[in-house]
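Omission of a single protein chain aside, the complex is shown with its protein chains in their original locations.
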Amino acid sequence: MLIVISALVFFAVDMLPGDVARAILGSNASTEALEALRLKLGLDQPAVLRYFEWARGVLHGDFGVSLGSGEPVAQAISFRLYNTLFLAGLGAVISVPLALALGIGSALWRGSLFDRAASILTLGAISMPEFFVAYTLVAWFALHFQIFPPIATLPPDPSFGDRIEVLILPAITLAFSVVAHMMRMIRAALIDVLDSPYMAMAEMKGVPMRRRVLRHALPNAMAPIINVIVLNLAYLIVGVVVVEVIFVYPGLGQLLIDSVSQRDLPLVQASCLIFAGLYLLLNTVADVLAIAFNPRLRFPR
Amino acid sequence: AEPKQGGTFRLGIGDFSPTDTMDVTSNDTKFYNIAQLCARNCLIEIAPDGSLIPELAESWGSDDTAKVWTFKLRSGVTFHSGKTLDAQDVVFTLGRHLEKGTTSGIKPFLEDVETFEAAGPLEVKITLKNANVDFPAILATPNAVIVADGNRDPKDGNGTGPYILENWQPGVSASFKKNPNYWKEGRAHFDAVELIGIADPSARTSALIGGKIDAYNQVDLKTVKLLKAAPTVNILSVSSKAHYCFPMMMDMDPFTNQAVVDAMRYGINRQDMVDRILNGYGTVGNDQPINASYRYFNADLPQREYDPEKAKSLLKKAGMDHLAVTLNVSEVPFSGATDAAVLYKEHAKAAGIDIDVKRVPDDSYWDKIWTHVPLCATRWSGRLTEDIMIGGVYTTSAANAGWNETAMKDPQLDELVIKGRSELNEDKRRQMYYDMQEIIRDRGSNNIFAFANFTDATTKKVATPEKLGNDRELDSMRAPERWWFA
Amino acid sequence: MTSRLLSPLRWIFMGLVLLWLLASFAAPLVAPFTPNEIVGSAWSGTFWQATSEHKGMILGADQLGRDLFTRLLYGTRNTMMVALAATVLCFVIGIFLGFWAAIARGAIDMVLSRIVDLIIAIPSLILTLLVITATGPSTPVLIIVIAIIEATRVFRLARLTGMNITTLEFFETARLRGESKLWLMTREILPNVVRPMVTEFGLRFCFVFLFIASLSFLGLGVQPPIADLGSMVRDNAPALTFGVLAPFFPAGVIAAMAIAMNFASDAATDKIR
């Protein structure tokens, strides 16, 4: 899978009109400088050869060097990857409990005012473009009330607290875009379960509501819930580009966009592979968790 | 007022790249430029009035063929590392731009150099193949900063400049602290400087208003009026050489016909462009690339005005009563290009010209669109000298090098450009440049409708000298060295 | 139940949205100005601070000085058409292939599922970027690209729900009659999964709407000067920092459309069974 993706991305980016050298040197560069750079980067070689060259490196744990800066890719990516994961993690910490609370609440009180309000609010939130949410949050909470910093620049050696402080607004922005989807799916999954006979049985055993939901319903709705949470986590990681741009946060998404426009293949490749790898990893985690939560799969007969 | 000392100056910069390094032959972003001028000095500085004043070179001059140039270096200047500056450092540094396989941005301007030589411990001799009266100006650009002999490390920020590099994150930020031994008097007032790359214009604005940065460049002109009204913000605006164009390719239909070209140029309302796209932060253009920011601006040329009727009659002359053209744009050439194109479309409607605005991908704009389609949008940030601006873009040789965006090939213009380079007589030289401007305006096919100002924003805490440099933005990129906190 | 209490509000809301949609489709008749005409200076002249200069402007001017209300009407119409076209197309593709995989199983299912996984695993913004950079942007390309990317999500749902149906006895009976694949898809499976599909349609529509908007942010969306809600938000967004309300209007319309679409799909699913 990863191999196919890497090949696909490599040749797709390679076939894009536009020229690495021009992209790196900018529009003012002289023809001669461009030619020089092309030679230096080995762009005179056919793409297939370069791909295999690259693939061989990767197999030996070497992702190559960035065409633009000459820095090793692994080094260029690692701290940005950490940043992106941190932001996505914070987004998840905000959105997952919120989505769970809203989803459980509206499944329990189906058709109630709470249910309706939650669904309208989250739908409204989902339909707001991210950059709009981001600008609005900045205008209010950073500029008007001055509670949070308007951009997420980090000091050279940021402490945990530093990070949290600057990332609150970006994380909320991210949460906006995923809470609705998660909440709706959680609600649907729970409603399926709540209607099942064993939930009625629990009620007939005199089990109080809280315990019914938490102990009886949730574990059985876990598979679809985990699935949607994981999908959205993947989205949080991959979908942060816009948020990173607006909040000036040095993450991987930003790097990926920059590298695509610079045709910096090793960087694009590595970033795409990381994204795809994370996606696959998360999917696997979802599968594993689904098994862990389902005794039928855990203890096959 | 007497500048105060101290504070950390945080500067938001809207043009940067993950590939920025401290290598002097690295690529040419504004982030890179400012960083270089923080850590290093040039031989020559451009004063706010545009004149060239001594920096690392105390004095310079040429023989009377304008081919051999001598630069006398200042004595006692030390690098951050403690090493003392000498001629060998200069020879090494400048030589790097001519090395084989270099990707230096000023290589084309130094192409005429035959040799760099150390004529003494503090004297450098440069011999040119062809005469160039304007040669010293080249050594005043931020690309021409001087590093210590042998310094090729892209991460090494060692220099003679006002600040010492402490931290460098490509495409993200850089931080500097004050150089306690800085040789220049009355400069470098901050304790520390931080450069932060912020691509999104709105993010730059919020960062400034929110107090995360003290100044930034490239103010979003769309909102500049709103920004100006903010109580904590100062807008700094100086006229510049940067111009906005809709170039037409003379070798592609329908612009093979000069009447059509002129109709297009009478069909644009330049003042409206300046008012709406630049929000007043600029001046109208006159279809030639030289303005009052250059030494030899021909102010006598009549201004081309918006005249739909004239455009119509020109079209009729060309045998058409209706013209439909496609204008390719993206936000790459300048922010607001799409809006400008849409505005142009509205203006041209009155002249019976139907402009179809086509938004093309940002990504391959320079490769696929520019000089490849009859009509697109461009922006030039201007060049050091009239010679480089005109010679580099409007001549036959420029066309061969792929830089001539109108495919203009005019033998008289080509000849004038060559002559202008070696003419030592000031008056004659001026007249030559006046003529060149007239030729481009009347016989060329660029639609240069506006010159933009350099527009920066600072908080009210920041104080600046009365007159700001206008060679580049942010006080000719020397804000960290020249500004202070009030 | 409280839902009864709320439903009049809901119908009023739906009525307003419908009215707005009608107005937008009759935009040339209703709008006070033409969409590209410049009538004032940037972000001036909302109705509460209108001067004589701004007669007839309700929500003021946009970043270029065009009438925001007029562009809002045109923008709704254009964006609706693109989003609807893309959503419908992605459902046609997704459902067809999803059902096909569910019926055929085996190798066909494997291949289709792998391809879908592949597309999903590549960040969609990057994918679009690649495709549009290669083909050049145009509305049909935009619709097709969005449809294909979103179709992968529909495929998964269609395949899963389809699989459930194929295990049921009436489906088996139809197979035993020797029915064609097309009949199996359209007559046996489809009518029985309308409910999840319609719900998904509402959500998908939102996502498509948003996707177009975020493409506009990267400059890949609908062509200017055609009004499009996403680009309108983007173009006016810088003013947000200064408390100008202009970007709120297109954003509000997007949200209202999305909410209405979901209400409509809810209502539709309530009707079914």
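Some observations on this one:
The letters A, B and C name the chains in turn, as written, and every chain counts its residues from 1.
Everything that follows uses one rule, which is that contacts are C-beta pairs under 8 Å (C-beta built on N, C-alpha and C of every residue); 3 or more make two chains touch, one makes a residue touch a chain.
Keep this in mind: contacts and distances are computed from a predicted model.
Hidden chain, UniProt protein name from the list "Nickel ABC transporter ATP-binding protein NikE", "Na(+) H(+) antiporter subunit E", "Polysulfide reductase, NrfD" or "Cytochrome c oxidase subunit 1": "Nickel ABC transporter ATP-binding protein NikE".
Just so you know, the chain we are not showing touches A, C across the whole complex. Here one chain is not drawn; of A:79, A:140 or A:293, the residue touching it is A:293. By the touch definition given at the top, chain A reaches the unshown chain through residues 195-198, 200-208, 211, 215-216, 219-220, 293-296, 299, 301. Residue-level contact of chain C with the missing chain is found at 168-179, 187-188, 191-192, 194, 273.
Just so it is clear, only the chains that are shown with their structure count from here on.
Centre to centre, using the average C-alpha position, chain B and chain C are separated by 43 Å. Averaged C-alpha coordinates put the centre of chain A at 39 Å from the centre of chain B. Under the contact definition stated at the top, the residues of chain A that touch 2 or more other chains are 16-18, 135, 138-139, 143, 260.
Chain contacts: chain C has residues 129, 133, 237-238, 240-241 touching two or more partner chains. The residues of chain B lying in touch with chain A in their complex are 17-21, 27-29, 100-105, 107-108, 154, 167, 169-173, 175, 196-200, 202-203, 206-207, 209-210, 212, 362-364, 366-368, 370, 401-402.
If you check the complex, the residues on chain C that touch chain B are 36-38, 41-43, 63-65, 129, 132-133, 136-137, 218-220, 223-225, 235, 237-242, 244. Across the interface of their complex, chain C is touched by residues 201-202, 205-206, 209, 220, 222-223, 225-227, 229-230, 276, 279, 330-331, 338-339, 341-343, 345-346, 357-364 of chain B.
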